[in-house]
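Shown here is a partial selection of chains from the complex, left in place.
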Amino acid sequence: MNSSREILEKVKEGSMSVEEAELFFKKEPFMELGFAKLDSHRGIRSGFPEVVFCENKPDEYLVSIYKKLFEEEGMVFGTRASKEQYELVKKELPEIEYDEVSRILKAGTGVEPKIGRVAVCCAGTADIPVVEEAAQTAEFFGTEIDRVYDVGISGIHRLLSNTDRLLKANCVIAVAGMEGALPGVVAGLIENPVIAVPTSVGYGAGFKGMSALLTMINTCANGIAVVNIDNGFGAGYLATQINRLAERTRT
Amino acid sequence: MNSSREILEKVKEGSMSVEEAELFFKKEPFMELGFAKLDSHRGIRSGFPEVVFCENKPDEYLVSIYKKLFEEEGMVFGTRASKEQYELVKKELPEIEYDEVSRILKAGTGVEPKIGRVAVCCAGTADIPVVEEAAQTAEFFGTEIDRVYDVGISGIHRLLSNTDRLLKANCVIAVAGMEGALPGVVAGLIENPVIAVPTSVGYGAGFKGMSALLTMINTCANGIAVVNIDNGFGAGYLATQINRLAERTRT
Amino acid sequence: MNSSREILEKVKEGSMSVEEAELFFKKEPFMELGFAKLDSHRGIRSGFPEVVFCENKPDEYLVSIYKKLFEEEGMVFGTRASKEQYELVKKELPEIEYDEVSRILKAGTGVEPKIGRVAVCCAGTADIPVVEEAAQTAEFFGTEIDRVYDVGISGIHRLLSNTDRLLKANCVIAVAGMEGALPGVVAGLIENPVIAVPTSVGYGAGFKGMSALLTMINTCANGIAVVNIDNGFGAGYLATQINRLAERTRT
Amino acid sequence: MNSSREILEKVKEGSMSVEEAELFFKKEPFMELGFAKLDSHRGIRSGFPEVVFCENKPDEYLVSIYKKLFEEEGMVFGTRASKEQYELVKKELPEIEYDEVSRILKAGTGVEPKIGRVAVCCAGTADIPVVEEAAQTAEFFGTEIDRVYDVGISGIHRLLSNTDRLLKANCVIAVAGMEGALPGVVAGLIENPVIAVPTSVGYGAGFKGMSALLTMINTCANGIAVVNIDNGFGAGYLATQINRLAERTRT
């Protein structure tokens, strides 16, 4: 899992042979499956392989994409999978594993070693599916995670008594539904970026997360990056990018 | 400023003469001005006289309403007044006073004595016009006010170091624009009701207060009463009702 | 069910022994369950124990939260429960009771004695699930309730003929779907606060309660506190706070 | 001001000569002005001549339309005119009259005699410009009007004490801003249709009349016809149609 720049730098430094490097670059830029074009250069370009968004994918497409990516990359990672999809893929790819809470469907242990530190926190227990999607995404791509759950603002002492854990992280993912105020409070306490994830949890006028999204977009606190409603994956991805930057010269 | 029930109870107890009580009840239920019907029974019914919403009132209507109400009640109170309206009314009613921050236009000192305690707090300095409308409304109608300003969540220690003042109040008015998270945090700290007022202060996606309103409506904290965007008056009125209930048998 | 201030005052007055008081204060501020942090100081801080929002809670979490809270407080109260959840909890907690209309799942009789008076009214029979959530919440936390149902504005004589019952209440909860006009009319008739609850009942352009919410937020009547769509619990909680304030020196 | 059907019926009955009738039918169906096509058959088709929506009309277009229509019909009626437009048109058409409250710009006394009865009521004094647009439109097209102003729901006795006037009308136009509850209450009191007009008057979350519009569309009361925000003209037009139907065999 290396970007093209890193590969070239390693070649230059001599830490990678020309032959090894060539393997990366002789890949076709995408694999044509007819109904899909799998982006095989994505790992080279971004440092992350292509990830599968499972929801609503027709069954036969899903299975062939999982098989193809696993063959090519030796690992495969997807989100929003149903239990039925897990069972279908398992028939063709016995290495596959499924987590019912986060709905992540993956094969392989992901990027090793796990480095740096990202704290993930959520406001209530109903936010756990989303926060776990974030946490497990970041872990799969090589990030050390610290979980701080159920620290919503209606009992703010639960959050304040964990401030030290938030302060130690390279960045914090803060997940909240209903009014979505948690990320703003966290951002007021720490120095590093906060990634805010609205969830669709709540009563009627929450509009399935829109209210929480607006709260996070409008917060008066500084240093907040907002992603889409229930998009734990996006938060985990962004946190991994920031964590890698923070750790790149330390490892 | 007494409700009909209180009057009748006083008559029964003998603390008010039949003649005095009669003055209340012989009032016409409303004063017909042609273009308007001033609700002269409102004081009897609700314990508050009719209040004037000045914005967009044609000049001649405004002046005659102010004069009529002052003649009848010995005091008059209006909101959302412009400086031009103040000058117009002043020509006919020299007792009138205007506050440029809250845009309140009133005559008379209002209900005396000031009783109980309501804390009013706001997130930022841009919320001051609204929070002052709330504070001065409640004061006019007989409430003791404690002001705690600029305590938004981006520096939460400013709020936490004033918790004791919030705890002493019969209720708290919390005013905030942008993401509007302040009322939820306050409600998590205290025992009595919080009246939440969204303001139209903020960047683009705040939708002139709609985002803050949704935050307050959706908050996971309990004991929050929401009023309309920038409606300081409504908050001051509601706080006065609650404060009167809390104090009614103490005085 | 006492707040910290009341406890300290009782100690000062001698009506509570130092030993009894100590029991409150030696509690951990929250109970760490791993996936959740139960706020055990909430009762001390707010006068209400932590309440469970059952909807979408994973089964095992729900059961362990109910058990834990019942052990700690001797009573437990939750909203938005399904019949299936009731049956699950019952296996572990035989004291549990379920009301199918309000969807409240609780154990224990709640705070005693029931004091003061709160009137709850609704516009139509379709609003009954929400108004019952409000009424039973307030009752559980120690409030005397008077029910005035099916008094919507399309036949306003039904409301007007019950005005005396509304006038006797410390506050009124008014629940309405469709256009949501009921709270404004009630507020025009009485002296004390009205808590307005929009419901998601109605035809297409009601937007699942948003229209009723906007009506209540925008009403020209004074003394209205709005809570979220279908949030009977929030209304019952707020009504209890106001009722306690009104009664605190009477009892 | 007759429809084609009425003309033909009069010819059949002998109450109109063939020559007179011919005048109606030999009209070109529209007058081509290049930039506009004035609908000269509208009177024949609908019983109303073409009405001018003045707002944003370029000056030269406006003036020539007014002149052309006055020449053809002997009367002309327009809405949403500014004082500047009035002065412009007056130079070319001295018969023109302007009402600053309703912003109606017209020449001629309109249809005579004034028949039947339509009641127009409004919630507050800020709604007067819209309710006057409605009232004067209906009057111009031959309707007898009864004005009942400032009868909003926050003091419902003002409305109830005028119920008899509402009951006597063929239909009622009810105009309200803010929460817009007035039409629903009126419809619950009477037998004939209510035409509901939302206005853009109010605080922030009224969304310039959208909240009032939704209230009226969603009302649980029956017999309500809704028109656009601030569209007094549309209400006056519809009321005239209904009033004509109700009176057609009486006169």
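Brief remarks follow.
Each chain carries a letter (A, B, C and D) given by its place in the written order, and its residues are counted from 1.
Keep this in mind: a residue touches a chain if its C-beta (ideal position, glycine included) is under 8 Å from a C-beta of that chain, and two chains touch if they have at least 3 such contacts.
All figures in this text were calculated on a predicted structure; none of them were measured in a lab.
Total copies of the shared sequence across the full complex, per this structure file: 8, with 4 shown.
In the analysis below, only the chains that are shown with their structure count from here on.
Path length between subunit A and subunit D in the touching-chain graph (shortest route): 2. Common neighbours of subunit A and subunit C under the contact rule above are B. For subunit D, the chain with the farthest CA centroid is A.
Subunit A and subunit B have Cα centroids separated by 48 Å.
Separating the CA-averaged centres of subunit B and subunit C is a span of 26 Å.
Multi-chain contact residues of subunit A, defined as those touching 2 or more other chains: 124, 154-155, 203, 205-206. Shown here, the protein chains touch in an arrangement that is not a line, ring, star or fully connected set. All chain pairs in contact, by the document's touch criterion: A-B, A-C, B-C, B-D, C-D. The residues of subunit C lying in touch with subunit A in their complex are 29-30, 34-37, 39, 41-42, 53, 55-58, 61, 198, 200, 208-210, 213, 228-231. Residues of subunit B touching subunit C in their complex: 3, 5, 45-48, 51, 167, 170-171, 188-193, 195, 213, 217-218, 222-228, 234, 237-238, 241-242, 245-246, 248-250. Here subunit D touches subunit C in the complex through residues 123-124, 152-156, 178-181, 184-185, 187-189, 202-203, 205-207, 210-212, 214-222, going by the rule given at the top.
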